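Before anything else, here's the structure in question.
Here the complex is missing one protein chain, while the rest keep their positions.
Right after this comes subunit A.
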Amino acid sequence: MKILVCISHVPDTTSKINFTNGDSEFDTNGVQFVINPNDEFGLTRAIWFQEQQGANVTVINVGGPDTEPTLRKALAIGANEAIRINAKPTDGFFVAKQLAEVIKQGQYDLVICGKESLDYNGGMVPGMIAGLLGYNFINSCIDLKVDGSSAKVIREIDGGKETSSASLPLVIGGQKGLVEEKDLRIPNMRGIMTARTKALTVLEPIDANNNTKAVKFEKPTPKSAVKLVSADNLDELVSLLHNEAKVI
(Lines give C-alpha, C1' and ligand atoms only; values in the text may rest on other atoms or scores of the structure.)
Protein backbone atom coordinates (compact mmCIF):
# COMPACT_ATOMS: atom_id res chain seq x y z
CA MET A 1 0.00 0.00 0.00
CA LYS A 2 1.28 3.45 -0.93
CA ILE A 3 0.31 6.05 1.63
CA LEU A 4 0.73 9.79 1.30
CA VAL A 5 0.47 11.83 4.48
CA CYS A 6 -0.11 15.56 3.94
CA ILE A 7 1.68 17.62 6.55
CA SER A 8 1.00 21.24 7.47
CA HIS A 9 3.74 23.22 9.12
CA VAL A 10 1.92 25.22 11.80
CA PRO A 11 2.71 27.31 14.89
CA ASP A 12 2.96 25.28 18.08
CA THR A 13 -0.37 25.30 19.95
CA THR A 14 1.11 27.38 22.77
CA SER A 15 2.10 30.18 20.35
CA LYS A 16 0.98 33.72 20.91
CA ILE A 17 -0.40 34.93 17.60
CA ASN A 18 0.81 38.30 16.29
CA PHE A 19 0.84 40.04 12.94
CA THR A 20 3.25 42.25 11.12
CA ASN A 21 3.52 44.40 8.02
CA GLY A 22 0.37 46.42 8.72
CA ASP A 23 -1.44 43.31 10.06
CA SER A 24 -1.22 41.70 6.64
CA GLU A 25 1.13 38.84 7.58
CA PHE A 26 1.55 36.35 10.38
CA ASP A 27 4.53 37.28 12.53
CA THR A 28 6.78 34.21 12.68
CA ASN A 29 9.22 35.91 15.01
CA GLY A 30 9.93 33.64 17.97
CA VAL A 31 7.33 31.09 16.87
CA GLN A 32 8.11 27.39 17.09
CA PHE A 33 6.63 25.41 14.18
CA VAL A 34 5.40 21.83 14.47
CA ILE A 35 3.62 19.14 12.48
CA ASN A 36 -0.06 20.09 12.51
CA PRO A 37 -1.52 18.01 15.38
CA ASN A 38 -4.35 16.56 13.23
CA ASP A 39 -1.71 15.46 10.69
CA GLU A 40 0.45 13.97 13.43
CA PHE A 41 -2.35 11.56 14.36
CA GLY A 42 -2.56 10.59 10.68
CA LEU A 43 1.20 10.16 10.36
CA THR A 44 1.31 7.85 13.37
CA ARG A 45 -1.53 5.79 11.90
CA ALA A 46 0.37 5.55 8.62
CA ILE A 47 3.51 4.34 10.42
CA TRP A 48 1.32 1.77 12.19
CA PHE A 49 0.20 0.46 8.76
CA GLN A 50 3.82 0.42 7.62
CA GLU A 51 4.85 -1.68 10.63
CA GLN A 52 1.81 -3.95 10.89
CA GLN A 53 0.73 -4.50 7.31
CA GLY A 54 3.58 -3.24 5.19
CA ALA A 55 3.18 0.14 3.52
CA ASN A 56 5.36 2.79 1.98
CA VAL A 57 4.76 6.14 3.66
CA THR A 58 5.54 9.41 1.91
CA VAL A 59 5.02 12.74 3.63
CA ILE A 60 4.34 15.88 1.66
CA ASN A 61 4.12 19.56 2.37
CA VAL A 62 3.49 22.68 0.33
CA GLY A 63 5.89 25.30 1.65
CA GLY A 64 9.20 27.08 1.49
CA PRO A 65 12.61 25.67 2.58
CA ASP A 66 11.81 26.78 6.15
CA THR A 67 9.30 23.89 6.41
CA GLU A 68 11.94 21.20 5.82
CA PRO A 69 12.69 20.62 9.54
CA THR A 70 9.01 19.64 9.90
CA LEU A 71 9.34 17.13 7.06
CA ARG A 72 12.63 15.83 8.53
CA LYS A 73 10.81 15.28 11.82
CA ALA A 74 8.18 13.23 9.97
CA LEU A 75 11.01 11.19 8.39
CA ALA A 76 12.56 10.71 11.83
CA ILE A 77 9.23 9.43 13.09
CA GLY A 78 9.35 6.77 10.39
CA ALA A 79 8.12 8.03 7.01
CA ASN A 80 10.08 6.50 4.12
CA GLU A 81 10.45 9.61 2.01
CA ALA A 82 9.37 13.23 1.81
CA ILE A 83 8.27 15.67 -0.86
CA ARG A 84 8.20 19.44 -0.56
CA ILE A 85 6.34 21.46 -3.13
CA ASN A 86 8.23 24.69 -3.30
CA ALA A 87 5.44 27.26 -2.96
CA LYS A 88 3.85 29.45 -0.33
CA PRO A 89 0.56 27.81 0.76
CA THR A 90 -1.58 30.90 0.33
CA ASP A 91 -4.94 29.32 -0.51
CA GLY A 92 -6.57 25.96 0.22
CA PHE A 93 -7.55 25.35 -3.40
CA PHE A 94 -4.03 26.10 -4.61
CA VAL A 95 -2.61 23.64 -2.05
CA ALA A 96 -5.18 20.96 -2.97
CA LYS A 97 -4.30 21.32 -6.67
CA GLN A 98 -0.60 20.84 -5.94
CA LEU A 99 -1.23 17.77 -3.80
CA ALA A 100 -3.74 16.27 -6.26
CA GLU A 101 -1.13 16.46 -9.01
CA VAL A 102 1.43 14.52 -6.95
CA ILE A 103 -1.20 11.96 -5.92
CA LYS A 104 -2.20 11.43 -9.54
CA GLN A 105 1.41 10.96 -10.62
CA GLY A 106 2.32 8.74 -7.66
CA GLN A 107 -0.80 6.52 -7.70
CA TYR A 108 -1.22 6.57 -3.93
CA ASP A 109 -3.78 4.19 -2.45
CA LEU A 110 -4.43 6.10 0.72
CA VAL A 111 -4.10 9.83 1.31
CA ILE A 112 -4.17 10.89 4.95
CA CYS A 113 -4.68 14.56 5.81
CA GLY A 114 -5.60 16.25 9.07
CA LYS A 115 -9.21 17.45 8.99
CA GLU A 116 -7.90 21.02 9.34
CA SER A 117 -4.67 22.84 10.02
CA LEU A 118 -4.41 24.82 13.23
CA ASP A 119 -3.27 28.03 11.53
CA TYR A 120 -5.88 28.98 8.94
CA ASN A 121 -8.41 26.31 10.04
CA GLY A 122 -9.79 26.14 6.51
CA GLY A 123 -10.66 22.44 6.68
CA MET A 124 -10.91 22.31 2.91
CA VAL A 125 -7.78 20.65 1.53
CA PRO A 126 -8.69 16.96 2.07
CA GLY A 127 -12.16 17.36 0.54
CA MET A 128 -10.83 19.39 -2.36
CA ILE A 129 -8.15 16.78 -3.16
CA ALA A 130 -10.84 14.09 -3.23
CA GLY A 131 -13.12 16.29 -5.32
CA LEU A 132 -10.37 17.08 -7.82
CA LEU A 133 -9.37 13.42 -8.20
CA GLY A 134 -12.81 11.82 -7.85
CA TYR A 135 -11.48 9.69 -4.98
CA ASN A 136 -13.59 8.47 -2.09
CA PHE A 137 -13.41 10.80 0.88
CA ILE A 138 -14.26 10.53 4.56
CA ASN A 139 -13.77 13.43 6.96
CA SER A 140 -13.34 13.74 10.75
CA CYS A 141 -11.99 10.18 10.98
CA ILE A 142 -11.33 8.70 14.40
CA ASP A 143 -10.51 5.14 13.28
CA LEU A 144 -9.16 3.64 10.09
CA LYS A 145 -8.58 0.02 9.08
CA VAL A 146 -7.51 -1.22 5.67
CA ASP A 147 -7.91 -4.76 4.41
CA GLY A 148 -6.65 -5.29 0.87
CA SER A 149 -8.37 -2.69 -1.27
CA SER A 150 -11.14 -1.76 1.15
CA ALA A 151 -11.17 0.48 4.19
CA LYS A 152 -13.39 0.64 7.22
CA VAL A 153 -13.55 4.07 8.77
CA ILE A 154 -15.20 5.54 11.84
CA ARG A 155 -15.91 9.24 11.71
CA GLU A 156 -17.16 11.56 14.37
CA ILE A 157 -20.62 13.02 13.78
CA ASP A 158 -22.47 15.60 15.86
CA GLY A 159 -23.46 13.64 18.96
CA GLY A 160 -21.99 10.28 18.03
CA LYS A 161 -20.02 8.28 15.50
CA GLU A 162 -20.60 6.60 12.19
CA THR A 163 -18.91 3.56 10.64
CA SER A 164 -18.48 3.48 6.85
CA SER A 165 -16.71 1.35 4.31
CA ALA A 166 -15.11 2.49 1.09
CA SER A 167 -12.72 1.11 -1.46
CA LEU A 168 -9.26 2.53 -2.11
CA PRO A 169 -8.06 4.96 -3.34
CA LEU A 170 -9.35 6.94 -0.41
CA VAL A 171 -8.68 10.38 1.07
CA ILE A 172 -9.34 10.90 4.75
CA GLY A 173 -9.43 13.95 6.99
CA GLY A 174 -8.19 12.65 10.33
CA GLN A 175 -8.20 13.96 13.87
CA LYS A 176 -7.54 13.02 17.48
CA GLY A 177 -8.73 9.45 18.00
CA LEU A 178 -7.11 8.10 14.84
CA VAL A 179 -4.49 6.98 17.31
CA GLU A 180 -4.34 7.53 21.04
CA GLU A 181 -2.38 10.58 22.13
CA LYS A 182 -0.06 8.35 24.18
CA ASP A 183 0.83 6.43 21.01
CA LEU A 184 2.13 9.50 19.12
CA ARG A 185 5.75 8.95 18.13
CA ILE A 186 8.62 11.08 19.30
CA PRO A 187 11.69 10.84 17.05
CA ASN A 188 14.50 8.89 18.73
CA MET A 189 18.19 9.37 18.01
CA ARG A 190 18.31 6.48 15.54
CA GLY A 191 15.29 7.92 13.72
CA ILE A 192 16.87 11.37 13.56
CA MET A 193 20.12 9.95 12.19
CA THR A 194 18.32 7.80 9.60
CA ALA A 195 16.13 10.72 8.54
CA ARG A 196 19.23 12.56 7.33
CA THR A 197 19.81 9.92 4.68
CA LYS A 198 16.20 9.63 3.49
CA ALA A 199 15.11 11.30 0.27
CA LEU A 200 13.51 14.72 0.47
CA THR A 201 12.44 15.66 -3.03
CA VAL A 202 11.68 19.27 -3.91
CA LEU A 203 9.14 19.81 -6.69
CA GLU A 204 8.22 23.08 -8.32
CA PRO A 205 4.49 23.92 -8.18
CA ILE A 206 2.12 23.49 -11.10
CA ASP A 207 0.06 26.43 -12.32
CA ALA A 208 -3.07 26.82 -10.20
CA ASN A 209 -5.43 29.59 -9.19
CA ASN A 210 -5.60 31.23 -5.83
CA ASN A 211 -9.36 31.43 -5.27
CA THR A 212 -9.04 33.30 -2.01
CA LYS A 213 -6.53 35.51 -0.29
CA ALA A 214 -5.98 36.63 3.27
CA VAL A 215 -6.18 40.42 3.07
CA LYS A 216 -5.74 41.39 6.69
CA PHE A 217 -5.64 39.96 10.20
CA GLU A 218 -7.19 41.24 13.40
CA LYS A 219 -6.82 40.23 17.00
CA PRO A 220 -9.93 40.03 19.18
CA THR A 221 -10.59 43.16 21.21
CA PRO A 222 -9.28 42.78 24.76
CA LYS A 223 -11.93 41.75 27.24
CA SER A 224 -12.94 43.85 30.20
CA ALA A 225 -11.82 42.48 33.55
CA VAL A 226 -13.58 39.49 35.05
CA LYS A 227 -16.33 40.21 37.56
CA LEU A 228 -15.53 38.16 40.61
CA VAL A 229 -18.40 36.92 42.72
CA SER A 230 -17.93 35.74 46.28
CA ALA A 231 -18.35 32.01 46.85
CA ASP A 232 -20.79 32.96 49.62
CA ASN A 233 -22.97 35.03 47.31
CA LEU A 234 -23.91 32.79 44.40
CA ASP A 235 -27.30 34.49 44.16
CA GLU A 236 -25.37 37.39 42.67
CA LEU A 237 -23.90 35.11 40.00
CA VAL A 238 -27.36 33.79 39.10
CA SER A 239 -28.64 37.36 38.95
CA LEU A 240 -25.74 38.50 36.73
CA LEU A 241 -26.26 35.58 34.35
CA HIS A 242 -29.97 36.40 34.14
CA ASN A 243 -30.10 40.20 34.19
CA GLU A 244 -26.76 41.30 32.79
CA ALA A 245 -25.54 38.52 30.52
CA LYS A 246 -29.07 37.32 29.70
CA VAL A 247 -27.96 33.74 29.16
CA ILE A 248 -30.28 31.98 31.61
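Everything that follows uses one rule, which is that a residue touches a chain if its C-beta (ideal position, glycine included) is under 8 Å from a C-beta of that chain, and two chains touch if they have at least 3 such contacts; residues count from 1.
We take it that contacts and distances are computed from a predicted model.
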item: Chain not displayed: protein name in its UniProt record ("FAD-dependent oxidoreductase", "Cytochrome c oxidase subunit 1", "Electron transfer flavoprotein subunit alpha/FixB family protein" or "Thiamine pyrophosphate TPP-binding domain-containing protein"); value: "Electron transfer flavoprotein subunit alpha/FixB family protein"
item: Interface residues of subunit A (partner: the chain not displayed); value: 11, 13-14, 16-17, 19, 26, 37-38, 92-93, 96, 118-128, 130-132, 134, 136-140, 142, 152, 156-167, 173, 176-177, 181-182, 209-220, 223, 226-231, 234-235, 237-238, 240-242, 245, 247-248
